[in-house]
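A short worksheet on the structure shown next.
The complex appears here minus one protein chain, its other protein chains still in place.
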Amino acid sequence: MLSKRAVSSFVSLLVLIVLVFFLSRLTGDPASLYLPVDASEAMRENFREINGLNDPVLVQFGNYLSDLVRLDFGDSLRKARPAMDVVLEAFVWTLWLAAITMVLVVVAAIVVGSIAAFNVGKPFDRIASVFSLIGASAPDFWIAIVGIVLFSVTLGWLPTSGTGTVWHWVLPIAVLFIRPFGLILQIVRGSMINALGSAYVKTARAKGVKSSPIIFVHTLRNAMLPVITVIGDQAAALLNGAVVVESIFGFPGVGKLMIDSILQRDFNVILAAIMVTAIAIFLMNILIDVAYALLDPCIRT
Amino acid sequence: MADHLLEVRNLSVRFHTAQGVVNAVNGISWHLDKGETLAILGESGSGKSVSASAIMNLIDMPPGEITCGEILFDGIDLLKASVEDRRRLNGKRIAMIFQHPLSHLNPVYPVGWQIAETAMAHGRGKAEAYDRALALMERVGIPNARAAMAKYPHQFSGGQRQRLMIAMALVLKPEILIADEPTTALDVTVQAEVLSLLEELKAETGMGLLMITHDLGVVAEAADRAVVMERGRIVETGTPHELYYNPQHPYTRKLLAAAPGKGEMRSTPAAAAPILRVQDLRKSYGGFQALKGATFDLHAGETLAVVGESGSGKSTIARLILRLEEATAGCVLWQGDDLLTKSPRQMARVRRQLQMVFQDPTQSLNPHMSVFQIISEGWAIHRDIVPKVQWKARVAELLQQVGLEPGHALRVPHQFSGGQRQRIAIARALALEPEVIICDEAVSALDVAIQKQVIDLLGELRNRLGIAFIFIAHDLPLVGDFADRVLVMQAGEIVEQGTVRQIFDAPQQAYTQRLLFAGLDADPDIHATRRSARLAMARG
Partner (left out) sequence: MSTPATATVPMDSPPRTGTLRILSMLWADKLPFAAALFLLVIVACATFGPWLLFEVADDTNLRLRNAPPFNMEQGFAYILGGDALGRPLLPRIVVAAQNTMMIAGGAVLASFLIGGTLGLIAGYVGRWTGEVIMRLADVIMSFPSLLLAVIVLYMLDASITNLILVLAITRIPIYLRTTRAKVLEVRERMFVQAATMMGASHLRIVVRHILPVILPTLLTIATLDFAFVMLAESALSFLGIGIQAPEITWGLMVSQGRQYLTNAWWLAFWPGLAIILTTMSLNLLSSWMRVALNPTQRWRLETSATSKGGKSNG
């Protein structure tokens, strides 16, 4: 099962690399970006020659693949360093951002969603629903700039961008938090309502089990099953790099790196970034599957 | 008056639904004594489970509302007791088991823990709780009980799951056990085993047993007394014997009249030519052989019943004949041609002659289509049956034929009751003017009275139109009333076949005998005879 998944993911990744390799070269000649506007044709020629951009695209691709087999991902045009180093550096930032955000989202969504499910139709549930609706509807860049105006400019509580202190992380995490929180909250709530109405909860009540074990032991574990899938999707989106949020807050993550590299035609970095995030998402999906199997014995057997 | 174990007095419960207020039970009173089995008998929607839910504090309020009444247990009125006091009674002194053990057991925890939880919830230590759980699992007959404790509900069979539920309920030796349709989803033989297990356990512990059921046979087999409920009211109370031989209320009489197995068995008609010949039909899924070579004939106009327990392969036969699944080997000769080798296009043309009525009409009717569209669809496929201008008239005619009104044609399926939906499904089958209709448990999901109406309808159609039926069922009394010939199936094989009289009056195979003896009859006297026969078989 795992090997089959690995193979199909690998095939998809390969097709993706081929597509990106050829398509990204359609965006134009890097030489015109990296050299001064008045650079002579000879200088341009020289630049292309050094970076192997003069060969036919197919030859370039062949070279790229043969380097790839030796785990050489090429150099970044922009930073004149190995592309992989540049990507991994950025990826660590994104990984932290994604991990902290996801942990907060999951804890908050499960707690709030469960309480809402237990109080269907009551004020708490309604307020939670409104929040999740707004969360799922608001554009993140808009929340980000409103947040900056409010907390950084007007109130002066938080820095506007950068990564120096803990305070720098507050706004990016808060902005990234909102959308997945709204989505997962809805799923938790629905799933908990289902589980609370299920037959085995009736059995537990007939056995004389107290309310708190009914919620935390009997329902929560069952209700988590559909939630896990959604958590996986949202985490994958975060691992891909939060382009908008990262660029607004000047956060040196993979999303910002991606958009910068695309705009600067830094092809090797684009490809390396795609591979790193694809592998990270593959590993995370395996984690999700493991979590699923731990929770649900029917999957295990 | 205070010496009853449990007494329900003048209880009224109503539910606030989107349609308005539904009175679920209306001023009902009954009592249960120590060591007694009281049955509450009723059809779906009669409110038979509501008083049990009220006793266990399982009614969600809202939408439920208990408007009046008392439930007296051990000198106190449960309805006035605190939530915490009632929780302490649940599972410890009053326990309950349910109809679908698979959904009533928590799928993600091992069964040993779930049984022990009853004890732990009432303050017993972990070790003691697990010891009791083990002892009870052994007592209810779970093989390899110690190893089975670590297994999960989906790893057990239906009958075992119900035994596990019973073990879970009895961990703390409750004084009252409420069983809500405990055997409804089980095979007849398993049903008999579970009922006798309950009987034994009752004798051992002296508990009072409240049995909620729709099945007159269960009442006759297990109950000391029964109350009959209709639309939220108790219409009659008495011993099974009194109710069967001297029913007072018209509703009780109607229920009894609808109970299958009392009609005259059909004498075999003169043998017509076989229209369908099934030869050595086989189906395997991977290494599992679902059907191990079935050979039989179906004659024009006859009704052939296929009986057996779940998993015996009886539905597989139907699906293979109709090529809803592809057979592994064998042939199905329809008027001389092998159906299994036909191309999809050829098969599509033959299909109009062989129709099927499924068990659950809710699922077999497209919820997005009107009754008119459902019935006329076959004519759009096979254009030579009815010209389009006559569709409307013919749909009206068919609806009348199955006991519905022509005006129903524009409604959608969910606007009908279960019995009415099955009539629509029958009308759809009839629309194609088939020569054979295969009924796959077509009446199993219906209440007895409705079941009787549908069976009568099928019988009438058979006489009028000369359609042959393959009637797949697990309910033997029903088969006895309706069939000409019977195939008995066990584990993918036909173990016995013969005319209905041969099978019912002189069964040759032990398996057939077991099936027949395990079947529950509405007549309490028959049960006495059967029980002794079962005992004799167990000894022999």
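Letters A and B name the chains as they come in the text, with residue numbers starting at 1 for each one.
Please note the rule applied: a residue touches a chain if its C-beta (ideal position, glycine included) is under 8 Å from a C-beta of that chain, and two chains touch if they have at least 3 such contacts.
Only a predicted model underlies this, so the values are computations on that prediction, with no experimental measurement involved.
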Answer key for B:186, B:209, B:228 or B:322 versus the chain not shown reads B:322
Out of B:73, B:334 or B:358, only one touches the absent chain, namely B:358
Among listed residues A:46, A:129 or A:161, the absent chain is touched only by A:129
Where chain B meets the left-out chain, the residues are 13, 15, 17-20, 22, 24-25, 44-45, 47, 49-50, 53, 58-60, 64, 98-99, 180-181, 232, 322, 324, 347-352, 354-356, 358, 360, 363-369, 377-378, 380-382, 410-412, 414-417, 425, 428, 432
Across the whole complex, the chain not displayed is touched by chain A residues 8-9, 11-13, 15-16, 19-20, 23-24, 26-28, 121, 129, 133-134, 136-142, 145-146, 148-149, 153, 240, 243-244, 247, 258-259, 262-263, 270, 274, 278, 281
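The definition used in the following text is that only the chains that are shown with their structure count from here on.
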Seen from chain A, its contact residues with chain B in the complex are 198-200, 202-210, 213, 218, 221-222, 295-298, 301
As the complex stands, chain B meets chain A at residues 56-58, 87-92, 95-96, 98, 100, 103-108, 110, 117-118, 121-122, 152, 154-155, 165, 168-169
